[in-house]
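Heads up, one of the protein chains got dropped from this complex, but the rest are sitting where they should.
Note that the chains are named A, B and C in the order they appear, and that numbering of residues resets to 1 at the start of each chain.
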Amino acid sequence: MTATNRLWFEAMRYTLIVAALIIFLIPIAWMATLAFKPVAEWTTAISEITWLPKNPTLGNFEFIFTGETDEVVITLPNTATRPIFASLVVASLSTLLAVVVGTLGAYGVSRFGVGKNLPLSVLQLRLFPPMAVMIPVMMMWSYLALVDTFWGLSLIYGIVTLPFSFWLMKTFFDEVPREIEEAALVEGCSQWRVFYRVTIPMVKAPLATTVLFVFILNWSDYIIALLLTRKDWVTIPVYMNSLNTAMTGEMYGAKAAMGLIAAIPPVVLGIIIQKHLVRGLTFGALKQ
Amino acid sequence: MSSIELTNLTKRFGDLVAVKDLDLSIKDREFVALLGPSGCGKTTTMNMIAGIEAPSGGSVCFDTRDITHTSMGKRGVGFVFQNYAIFIHMSVYKNLAFGLEVAGTPRAEIDRQVADMAKLMRLTRQINWPAERLSVNELQRLAIGRSAIIKPNIFLLDEPLSNLDAAFRAEMRTELKHLQHELQQTMVYVTHDQLEAMSMADRIAVMDLGVLQQYGSPLDVYNRPTNRFVANFIGAPSMNLLDCRIVGENGATKLDFGEAGSLTPGNDDPLTQICQRAQQDRVVFGFRPEDVKLEPDGGGGLSMKVTFVERIGPRSIIHLEGPGHEVKAVGDNQIPARIGDIMRVGSGGLSHLFDADTGRRVE
Amino acid sequence: MTTSTTTVTGAPELSLAQQGVKLGRWMTLPTQLLLVFIFAFPGAMIIYVSMSWWGPLDGVPWYYAYESLNWFDNYAELLEDERFWGSMWRTFIIMIVVVPVEFFLGLGLAILFVDNFALKRVFYSVLLMPMMVVPAVAGYMFYILFQSNGPINQLLSLITGYEIDLVWLSDPDNAFIAIMVADIWQWTPLMFLILLAGLLGVPEDQLKAATLLGANWAQKFWRIALPKMRIVMVIALVIRAVEAFKLFDVMYVMTKGGPGVATETISVYIYKVTFLELEWSYVSAIGFAVLMFLTALGGIGIAILANAQKKKRLADVVD
Partner (left out) sequence: MAQLELHGVSKRYGNIVAVEDIDITVPDNEFFCIFGPPACGKTTLLRLWLGLEMPDSGEIIINGQAMTHQPPAARNLSMVFQNLALFPHMTAGQNLRFPLVERKVPETEIARRVAQVAETLHITGLLNKVPAHLSGGERQRVAIGRSLVRDPAAYLMDEPISALDARLREEMRVELSRLQRELKHTLIYVTHDQEEAMSVADRMCIMDGGRVVQVGTPDEVYNFPETVYVAEFVGSPPINLIDGRYEKGRFTATDPALTVGVPDAKNQPDCDAVIGFRPEDIQVNREVGPGAISANVYELEPLGAYAIVDVQAGERVIRAQIPGQPQFELGEPVHVTPNLDRCHFFESAGGRRFGTGAVAAGG
């Protein structure tokens, strides 16, 4: 390739990438700026686009956290504090459940060849549209008095994200050289001891990745919380979409503020585990 | 027709200088081995010849054409990768035909040339196999064939034998050398195995730490190593290199090895004159294990104890240790040496002296 | 040679393999239990309830459903339910539009990212952001973007010079497009990520070998890179197709299936029957039918993948 060709190619590359970046960022930017706009700027007249808030305000955040603000006349019956707390508790507990169960199960399958059908059965969990299976789950949950409880929600989240933790850890365990574990066996360890004294310390980093990845998934759910929560354990996305009032209609700014708060943790965690995202999203089938 | 001329070739990776001011000229149809330990810059040098890597300084010329800035696709060199880089999703035929197909050669012509090449590489039987079914040995021949079919004037090989088992490697050494005679190409061959370089190359370029140490025919490199590194690297087991001092005594010159004793070369021994030409009295005395003369205790030479005897088929390697020195000797199995014996060690053949500080050969 | 005296030291302990199986059973037990819990009971329940007229307003718990047992009447009804087939059809349309679009956009972007260039890592991180946004939030983003007085119309006006005042979410066709745009926005990065991993996984030496044999860029792409990426592409397409079939969050937030049933996918339809019409036995029948359909599809997909993987592993040995 000649130097001029090269230059053209690079120019093309940057143009295309920057175009893609702009398109990808517009929706996020719009929501982010909206979160800081006063009521008057929520909707726009055709004649002028208000990209950046002219009178930036924290009113929207104030509103969702305290239930009232100077800008709107109404007050909010439920503030955002409780949903944020609920999302955090449920996502953490369910992540713990999915990762512990998944790690143990994955090791059992990867190392000892028990449960030959387990990997595919687990994968099936991911194949079904949650909507189609949720009716019996709802019936079951209400029968077991699990609806709108944090452990009821954590349990179903844990089950739904189990395929990810199981498959991720399985591919990580598959990659641990057998000989390292065998060396520990020869030197007098029992197999259980090998697992927690040699294998687990060796997969510390992958394990952390799995935890973050599963947390993102649990944090992002909408549909299950929509079906299985009523009041106490409503999570952020459900809360956000209930932010309408009869008097003012859509609470655009408040929703945007809530959406921004919901969007930040997964994006940050996602960037942290970027290296392993491909593996996570493809159930370990592909590496990067 | 292609000679290769490297002038002042330098390659830096960040702070690391992989190749430094390399000057090397390779004649048309010559078989040159780039030899050295891992990290010596031999592969980088070859990558620069192929255009896989761009030099940080200096130039690469084929014949009189400066191709330093020509992209690798346009240099027309054949290249065999260490891992062969076979297109395993294709058949053997498709692999061989690749270079011709991308150049738009007519199908009939491709068929003919592929058939010829398959025959030369003994792959006719496997011609329609998927490449992934081939054994390592066959993959290696396929890799050579795939490059050879576009008739490059210059053929570059990156440790092509290192994945083969020992018995087949010996066979391939002969075959490869013969192939080069038949294809009439300039061949550059990278290896860390001195045996391969010695047995195949017309000339060997020994490299260490990015710097060319010596460039000469195999026997030249073997018989007249320019420095301590080359002396140690060429030959197996490696040359014995013993620190000693030149002492002049009553007009005669002798080499003093401390408590182990001393050696006195005869007057007509060239070593005597070499000793006299040495810049300083601290030198390294080198002699090959197969030139070691072992005699029962009592005679002249260095007094050493046999510590270990390795018997490898028809020959033995005898490890000896004296005060401050170690020596290896190679001989047939008739040498009466047992562990614990005290023996007298001397050099019965070509000896070398190297400067103790610079490592350079003293002549 | 001396014959050794053989003494047996007590009863043999469990051998290593036997110990391993025992430990493995314990370790997989929690997974097995959870699977049974989530497959067996709901599975039995869904089949049981789907064969009755039971509903939450009957005033009796679900296990009294046998009182209104009707065997397969719900399934018979399903066959003639135009809303059901309509929602399946829409789901299918969305799937066959968005997945290929995301695929080609993702592939194009991935190709731009193969070699190194300045700011690559920053661009890469930013490009991945959409797929990490909580889907319900993404739905909300597009909800506000596509308002009649929202920025999309304004942007279009700005670009075209005419005054564009499109009704997006309340117009049946436009709403459909808006939803697809949102899905493409969110999931093109996933395709990009997977396909880039695939492109970077093409053995560099083979590409170099092809270059040295005189192949140009297009020849390398078609003859070396694409064949090597076949499995990666299949994985990406399968994963996205499955997810597209499940589409709910974005759509529900943006249009709630409306206007009317214009953007109703199978998930939204089920949701509505459940909560607006409260026909739980009927919805169980729908759910079960969808499950069977997907199990069949998934079975085929997994078989194809497993087969491809096996071949790949063989290839790895040689490579």
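In this section, a contact is a pair of C-beta atoms (placed from the backbone, for glycine too) under 8 Å apart; a residue touches a chain by one contact, two chains touch by 3 or more.
Owing to the predicted nature of the structure, the values given are computational and were not obtained by experimental measurement.
> Need the list of shown chains touched by the one chain that isn't shown.
A, B, C
> Among A:T66, A:T81 or A:S190, exactly one should touch the missing chain; which is it?
Of the candidates A:T66, A:T81 or A:S190, A:S190 is in touch with the missing chain.
> Among B:G14, B:G313 or B:P336, choose the residue that contacts the chain missing from this document, as touch is defined above.
Of the candidates B:G14, B:G313 or B:P336, B:G313 is in touch with the missing chain.
> Among B:P37, B:P270, B:G324 or B:G348, choose the residue that contacts the chain missing from this document, as touch is defined above.
B:P37
> Using the document's contact rule, name the residues of chain C that touch the chain not shown here.
Counting over the whole complex, chain C touches the hidden chain at residues 1, 4-9, 12-17, 19.
> What residues on chain B make contact with the chain left out of this view?
Counting over the whole complex, chain B touches the hidden chain at residues 37-38, 165-167, 170-171, 173-174, 177-178, 181, 192-193, 195, 198-200, 218-219, 222-223, 234-238, 288, 290-291, 307-308, 310-314, 317, 319, 330.
> Residue by residue, what part of chain A touches the chain that was omitted?
177, 179-180, 182-190, 193, 198, 201-202, 204
To be clear about the criterion, only the chains that are shown with their structure count from here on.
> Taking touching chains as linked, do they make an open path (line), a single closed cycle (ring), a hub with spokes (star), an all-linked set (complete), or other?
Graph shape here is a line: each chain touches the next, no loop.
> If you tally C-beta pairs in contact for every chain pair, which pair wins? Let me know.
Among the chain pairs, A-C has the highest number of C-beta contacts.
> I'd like the Å distance between the centres of chain A and chain B, where a centre is the mean of that chain's Cα atoms.
57
> Using mean CA coordinates as chain centres, what's the gap between chain A and chain C in Å?
15
> Could you tell me which residues belong to chain B and also touch two or more other chains?
In chain B, no residue touches at least two other chains, as defined above.
> Counting only residues that touch at least 2 other chains, which ones in chain C make the list?
none
> Going by the contact rule at the top, pick out the chain C residues touching chain B in the complex.
Answer in residue numbers: 203, 205-206, 208-216, 219, 223-224, 227-228, 314-315, 318-319.
> Which residues of chain A touch chain C in their complex?
10, 13-14, 16-17, 20-21, 23-28, 30-31, 34, 43-46, 49, 51, 100-102, 104-105, 107-109, 111-115, 118, 120-137, 139-140, 143, 158-159, 162, 166, 185, 190-192, 216, 219-220, 222-223, 236-237, 240-241, 252, 255-256, 259, 262-263, 266-267, 269-271, 274, 277-278, 281-282, 285-288
> Contact residues on chain B for chain C in the complex?
50, 52, 72-73, 75-79, 81, 83, 85-90, 98-99, 102-103, 131-134, 139, 146-147, 150
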